[in-house]
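Step one of this worksheet: look at the structure below.
Only a single protein chain was left out; the remaining protein chains are all shown in position.
The first chain written gets the first letter, and so on, giving A and B; residue counts start at 1 in each chain.
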Amino acid sequence: MTEFLQQLINGLAFGSILALIALGYTMVYGILRFINFAHGDVFMLGAFAGFYLAPKIARVLPTPSIGSGLAVLFAAMLICAAIGVVIERFAYRPLRGRPKLTVLITAIGVSLFLEYTGQFVFGAAPKSFPRLIPDYPIAHVGGLSVTSDQIIVLSVTGLLLVALRFIVLKTKIGMAMRALSFNPEAAALMGVNTDIVISFTFALGSALAAAAGILFAINYPAIDPLMGILPGLKAFVAAVLGGIGNLPGAVLGGLIIGVTEAFVSGYISSTYRDAIAFGVLILILLVKPSGLLGKKEVEKV
Amino acid sequence: MTSPSENPLLQTERVTIRFGGLTAVSGLDLQIGRNELIGLIGPNGAGKTTVFNLITGVYQPTEGTILFDGQSITGCKAYRITARGIARTFQNIRLFSSLTVFDNVRTAFHLHLQGDVRHALWRGRAFWAEEKAIATQVLELLEIFHLEKFRAAPAKSLSYGDQRRLEIVRALAARPRLLLLDEPAAGMNSSEKTDLMRLIQFIKGKFQISVLLVEHDMQVVMGICERIAVLDYGVKIAEGRPDEVRRNPKVIEAYLGEERTHDA
Partner (left out) sequence: MTFKHAKLLLLAALLLSLLISLFAGRINSYVLFVLYAIGINIILAVSLNLINGYTGQFSLGHAGFMAVGGYTAAVITNQFGDLNAFAAGALFFGALLAGGLLAAVTGLLVGLPTLRLRGDYLAIVTLGFGEIIRVIFQNMNAVGAARGLSVMHGYTNFFWTFGTAAVTVYVVTALVHSTYGRGFIAVRDDEVAAEAMGINTTKYKVTAFVVGAFFAGMAGGLYAHSIQFLTPSGFNFMQSIAIVVMVILGGMGNTPGVIIAAILLTLLPEGLRWLAGIPSLPGIAKAYPFAWVGNTRMIIYSLLLIGLMLTRPQGLFTWKRRPILPA
């Protein structure tokens, strides 16, 4: 039982990081119908932004402390939001309306560019991420070990999800996003500025990925330029699992993948962990291709 | 001739399809006789193209059966139905855009190939003989429709009217017994429409096939169809000779209703 709860908590912590990345995939897919392959690398950039910002912020704010942790988090989110907008503006926007595969290949190109430029600029060797938030001792209940970092991951994710929900449901730009994903032509006719909404979507998704990057680095404090590949792919699977284009689905999918991985590595073998997500992906596409919460689309002939 | 012969080529029995809560076609009974030219009309969104998609296996009916030449084709895959002898064109032209005019027609001959992959790989005498025979037939078809001069041109480079005709040629190359034409007159001017009417009647006579025509243009439908079925909201509201249908109050109401909403 203790083991079970332990794996569940580990799984939820990693799953909520995947959920944050998955949201970016699903939002972009909902509006542009394409897989932003480079999204996982924005997650990596978020972690590196935190790595380089932490010493600067430490000069102003006492570190480690909750204040400095939050400052690094927000700064990294802002930086990555800008990077996301730039990527969309220069790599994807010129290709709008072109065949899907052209855009996908471009996205792969952007992904490789970020990874290898990362290796060039940051160095290929893993770096250890500084401690931003003190490790508060938490009572060990009956052999169960929950770190304060895990609590932070869960609570920050929770707060970000509430904020996202507010933006998407209650603000004007959120409404425009939903309109665009529902019917792009109609939205454009109704005066929605497509370019701005798409830029905003990229900013929002990239900011969430950056937050995920920081949270990941807090929990698993070794970062390297290729760290985004696997979590990126897994998060994409999470988005598909939940039903791509569906925001609650992405969160649900992320948590399911995270928990499944934790159980497989805890009970079976950790070497198979990385194949889990893909196994889940193939299974879901065989059984329910539209995902858990997705709607079935009928092709028009 | 208000009803087709005893032995219809195609018969749909209580065919219904629902998409979620929407019933697009409801309890449709339709018979198409041998060598008959029948029109299917109805206001926008009446379910005409859905009927096409049901007959050709793009959609599977929720209820009901479809018989072709006395045998059920309900639930069959689209390519099997084509092999049985039903070919179609599309409302929004769907040619193989990167293939030439010649190759577009050639692909449809695929159904009548004797040889398979092994022939294509071995490229022996039988292979070349068959390819040559196919090429001859393709060119014959193209000549009939005056498209042979474009045979080496990419399909997408043709004019709109020629693309529509090429789609008909491609469908005929599958050697159907029933040809389904989905709004062939769309986007044509009146002289092109006259040509098209002549062409459809010519096809019917030359190839001895039945034709089901979905068309918006009353001039075309009333001009050539022997019998017309009218759909409104997925339900067949009338059926009969063109003059009968034209006077049918239900039909008039369905169309007037549509015009009223258009004016609004």
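Points worth noting:
We take it that a contact is a pair of C-beta atoms (placed from the backbone, for glycine too) under 8 Å apart; a residue touches a chain by one contact, two chains touch by 3 or more.
Note that the coordinates shown come from a computational prediction; the quantities given were computed from them, not determined experimentally.
Under the touch definition stated at the start, the shown chains contacted by the missing one in the entire complex are A, B.
Only one of the listed residues, B:R14, B:K77 or B:K149, touches the absent chain: B:K77.
Only one of the listed residues, A:T2, A:T117, A:S155 or A:T171, touches the absent chain: A:T117. The chain that is not drawn here is touched, among residues B:E13, B:D69 or B:E131, by B:E131.
If you put the hidden chain back, the residue from B:L95, B:L158 or B:L181 that touches it is B:L95. In the full complex, chain B makes contact with the omitted chain through residues 56-58, 77-79, 82-83, 87-88, 90, 94-100, 102-103, 106-111, 113, 115-117, 119-121, 123, 127-128, 130-132, 134-135, 138-139, 151-154, 170-171, 174.
Against the chain not displayed here, chain A makes contact via residues 34-35, 91, 94-95, 98-106, 108-113, 115-117, 119-120, 124, 233, 236-237, 240, 269, 271-272, 274-275, 277-279, 281-282, 285-286, 289, 299, 301.
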